[in-house]
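What follows is a short report on a single structure.
Note that one protein chain of the assembly has been removed; the remaining protein chains are unaltered in position.
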Amino acid sequence: MPDFPLFPEQASTFAGPIDALYGVLIALSLIFGGILPFIILYLMVRYHRSQKADRRNQPEGSLPLELTWTIIPLVLVLAVFFWGAFLYIDIRTPPARNLEIYVIGKQWMWHTQHSNGKRENNELHVPINQPVKLIMTSQDVIHSFYIPAFRVKQDVLPGRYTTMWFEATKTGEYHLFCAEYCGTEHARMVGRVVAMSLADYERWLTTPGEIILPDGSAGAGGSGSTLIPSIGDPMALAGAQLFTSLGCVGCHRDDGAGIGPSLVGLYNVETRMQDGSLVTADENYLRESILNPGAKTVAGYANVMPSYDGQLSEDQLNQLVAYIKSLSDSGSASTRLSNDQIAGVVADELK
Amino acid sequence: MATTALPSRGYLEDDTPTVWAWIKSWLFTVDHKRIAILYLLAINFYFLLGGLAASVVRIELITPQGDLLSSDLYNRAFTLHGIIMVFFFLIPGIPAVLGNFLIPLMVGARDMAFPRLNLFSWYLYMIGGLFALSAAVFGGVDTGWTFYTPFSSTYSNSNVILTIAGAFVMGFSSIATGVNFIVTTHTMRAPGLTWFRLPLFVWSSYATSLIIVLATPVVGITLLLVAIERIWGVGIFDPALGGDPLLFQHLFWFYSHPAVYIMILPGFGVISELISTFSRKRIFGYEFIAFSSMAIAIIGFLVWGHHMFVSGQSVYSGLVFSFITMLVAIPSAIKVFNWTATLYKGSISYRTPMLYALGFIGLFVIGGLTGIFLGVVAIDIHVTDTYFVVAHFHYVMVGGTIMAYLGGIHFWWPKMTGRMYNEVWGGISALIIFVGFNMTFFPQFVLGYMGMPRRYHVYPQEFQVLHVLSSAGSTVLAIGFIIPLIYLTLSLWKGKLAGDNPWDATGLEWTVSSPPPAHNFDEIPVVTTEAYAYPPEAAERDAAAWRPGSPL
Amino acid sequence: MATTTTTQGSEVQGHGAHADHGHAGHGRELQHHFETAQQQKEAATLGMWVFLVTELMLFGGIFMAYTVYRWAFPDIWAEAAHHLNTPLGALNTVVLLVSSLTVALAVNAAEEGRKQRLIRLLGVTMVLGVAFLGIKGYEYSEKFAHCAGYETPIAWATSGAPLGETECLVPGRAFVFPAAHGEAAADAHHEVTPGQSSPYQLFYLLYFIATGLHAVHMLIGLSIVGMLTFMAARGVFTSVYSTPVEIGGLYWHLIDIIWVFLFPLFYLVH
Partner (left out) sequence: MAEHSNTMPGTDGHAAASDHHSHGHIGRDTYYRVFAALMVLMVLTVGAWWIEGFMEIPRVLGVLIAMAIASSKTVLIIYYFMHIKISNRVTQLYAAAAFIGLAILFIIVMGDYFARGWPPSSGPLP
């Protein structure tokens, strides 16, 4: 007999509340769905044609009764709805300080990249007791990033970012599934999530290891170990290199004197657009502005930037976005914070 | 005035001189009853085909490895199962077979308002079915029945176009049926047959038709757009071409969620008929059941986004859709309570149709309650796209629609064929289906909450026990479906003559002979009573007449 | 009922109103399953209306996609629409509105039992319908001619004047949106927007799908009116039996209504 669990592990902060709501729903279902069959069974037997029973004064309808069994379920489902709704808003609202990890889905594997540039395939290492925000996109069809033990799931769409966050509570290895049918090997688009203590995570993060890139080539993944303490976020660093090599810096000068707007302090700030609307410069906006600059141009600037659609890989896009975020306090707060911690831990290790 | 002096010959009888003429008399018939029989044969064929695909899927899932089927074949098998069952069995099932046969009889008309349109709809159904079949024969399709873009429009290497053509044509077949039902119900009712004297089956069929007419064209055009994107590579939905894949999901579910009500609403109607007849009393809360059908039809249009809670739609939409989804649970609950109340002080007999009806209530309650689980967004995030969803909609679709379909077939079989079937076997098979069904699908709730994603042909070891249990149950279920096929077929020759009204039921269809004459009514009846007009003492008399040895 | 040959009347069939013919000379025709002519007429009219509901919902899907993308890409929409031939679109609107009038008058003539007038009006309607399709066809061929590198379809057929600039507004691999004119020319990078992923293409794709589907409906409408003319010539319609003309007319008006929306949505965009 293989192991035969009937309930999934609870390994994130969401698991408890969701299971509690689930339990309440089961209890309510048992009251309705469990008792009703017994009423039916009783009536079936009591009023079977072979039974002698009082069959006079049959009711044909009763407004009070109808109202009772309309209003009571209505109140109950509404209560359940509001409970679920608040929980849902929690699940969809990441805390301000979190560890950001990029995820790319492609037929049929998951590719993740940590803040120091370390990559993984079909694996995701996360620290426990630390909010983790996944910024996800797909290279081809729709996938869905699903970690049952954390009770989280989010579709991963091509052409835009979706985000999801969780905070693991228990170390261990958990399933990672693709939940949205994505083609032939959909069932093999699975992996594992390794939740580890923060110290372990940081040690893991700074340990070099052979990494297979999405295109199948092997790359050295451990550069982070030497880069982090001295320079900072390698993801942003790679972005900075791209930013220079692509010539972005010629127009987007830090002092704002260029043809294009300065990108310093842009991330997550509401910005006035050419058509007068206000737009929050989040990841999706940055991505769109790189791929399709004309869609939303900042007020006061001409729409002269060429499109980089088709010229950048998803990886490079992520690096550019990470770089632009690192130019603003709100964007770098999360990553910089965790990098500081990492640097601290590394320093401890070295002692 | 039309002639009323018509020979009252059964609709099945013929005086055709040759076999060819006999075939022609069926293939070119405009008699709604014959068209219903044509549908019955075709739909049952597709049901068996879809069931075969389901068996293949279940056998593969016995082991965690992909040892019977390659992943490609498995994907094609579950897609075939989904497409055949949804588009060619569940959606047309009860309306096209029972609705076509019964609605003119129930409203006291000689035929549907548009008899030739009715026949045309059957041909459309057959053409659509042929497209889907040929797609399967020439290599199958692997998109799942939901055709999500950009997978279906760009990445899939299978017969998507043929399948979409099939679903598209089938859509127009159900539109034709819907138009016919609506017009027939409005204009063909017998004198005195007011809306509140209509049998509840007519009400629910009317609500179904409303959904068909309003929603089906939208999925038609959506599938057409997918086909265009796939053929010419110029896209509406592919993000690589500037489009938004979520727009496809919105348009698709705008039809496909109400389509769920297209499947289950006629089932509600059938169950109302059965419960009343076999309790020998009026249905409890007639108006509430009738209005709840209409409420489901209308609210059902506002909830489609609950299929998209994790798709990337806005949090705002998630909350709105979740809220309305909670509301749509209420009319369904009202129905269940009213059916239960109907049993009170009745004289209940366990005839085969009634067993299906009682089984329906039990299974539908589970299906409906788990629907609330899925409507609560926080839980849906965890269980959507898992076996929990699979179990939920099978409880509603198989436990609901198929139980009602079988119950209805058993109930009106004597009317359709003039013969009774073997009731012992009928009861046994109803019981086998009930047990087999629960064995198959209840474990899937557990599997789903454990996190087993749907559409996986290989899966982690720890899910195996439940999968084996489920596959074992599906064997039982399959046996349960095959038994009625045998005894119903045998009854055509061996069954004893049924008589006009074997169940002592009310309703205009039981006032004509069995099988009904070709023109239904020699003289259009004048209705003076309400539906289910059992006198108050009917239940008492029925119970008093019971002797050991009478049917249970 | 084993045969259909003795039943006449009207019913909606499949993808359009198929006004069925009755036997000439019988005047009012009543199918066997109806009790009164009034009932038959009500059924036919209601059936047509329910069918029109499905037709509107069919176009509704396209309008939905249009709304989403126009909301998403307003500038691109405005720029793209300037390359459609608005005068021809306006002319087509007038043609359709006139044809709606002639159909309405034809129904009126049928109700009054004026056979010659009915036939004349139906004939005019058909001419207008064909004119509409002709103009539409010219507009289409203009776009295709540009793809082939010619100024006009006539030039294309006669290998005449070539097109000055590269332009191909037919969605597909060859799609090229030309340089913006006037003040927008400052946007240097907009010189040519070739290839697949241009949102300009979405506009033209929707344009071709919407107007193409509309043209298909026009063809069906023409065949219905043609059949009605034929029936009218055989004297099927009388002042008491003219239901097919009426429901055929309903279908024609629906085609008009859809165009009334298509015209401003595609041709009149800023």
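Labels for the chains are A, B and C, by order of writing; each one numbers its residues from 1.
Operating definition for what follows: a contact is a pair of C-beta atoms (placed from the backbone, for glycine too) under 8 Å apart; a residue touches a chain by one contact, two chains touch by 3 or more.
Quick caveat: nothing in here was measured; it's all calculated off a predicted structure.
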Omitted-chain contact residue, chosen from C:T45, C:Q201 or C:T229: C:T45
Given C:N108, C:T166 or C:S223, the one touching the chain that is not displayed: C:N108
Among A:E100, A:E202 or A:E283, the residue in touch with the chain that has been omitted: A:E283
Residue of B:R9, B:K24 or B:H186 touching the missing chain in the full complex: B:H186
Those residues of chain C which, in the complete complex, touch the missing chain: 34-36, 38-39, 42, 45-46, 49-50, 52-53, 56-57, 60, 63-64, 67-68, 71-74, 78, 86, 90, 93-94, 97-98, 100-101, 103-105, 107-108, 246, 249-250, 253, 256-257, 260-261, 263-265, 268, 270
Interface with the undisplayed chain - residues on chain B: 186-197, 210, 214-215, 218, 244, 246-247, 250-251, 254, 291, 294-295, 297-298, 301-302, 305, 312-317, 320
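Operating definition for what follows: only the chains that are shown with their structure count from here on.
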Length of the line joining the C-alpha centres of chain A and chain B, rounded to whole Å: 38
Cα-centroid distance, chain A relative to chain C, in whole angstrom: 47
Overlap residues in chain C, where contacts from two or more other chains coincide: 73, 197
Interface hub residues of chain B, defined as touching at least two other chains: 240
Partner chain B, residues of chain A touching it in the complex: 1-8, 17-18, 21-22, 25, 28-29, 32-33, 36-37, 39-40, 43-44, 47-62, 65-66, 69-70, 73-74, 77-78, 80-81, 83-85, 87-89, 91-92, 107, 140-142, 144, 146, 148-149, 151-155, 157-160, 162, 175, 177-188, 190
Contacting residues of chain B [partner chain C, same complex]: 1-3, 14, 16, 25, 28-31, 104, 109-117, 120, 124, 172, 175-176, 178-180, 182-184, 186-188, 213-218, 220-222, 225, 228, 232-236, 240-244, 247, 250-251, 518-519, 524
Contact footprint of chain B on chain C as seen in their complex: 1-2, 4, 7, 11-15, 20, 30-36, 39, 42-43, 46-47, 50-51, 53-55, 57-62, 64-65, 68-69, 72-73, 171-173, 175, 196-199, 201-202, 205-206, 209
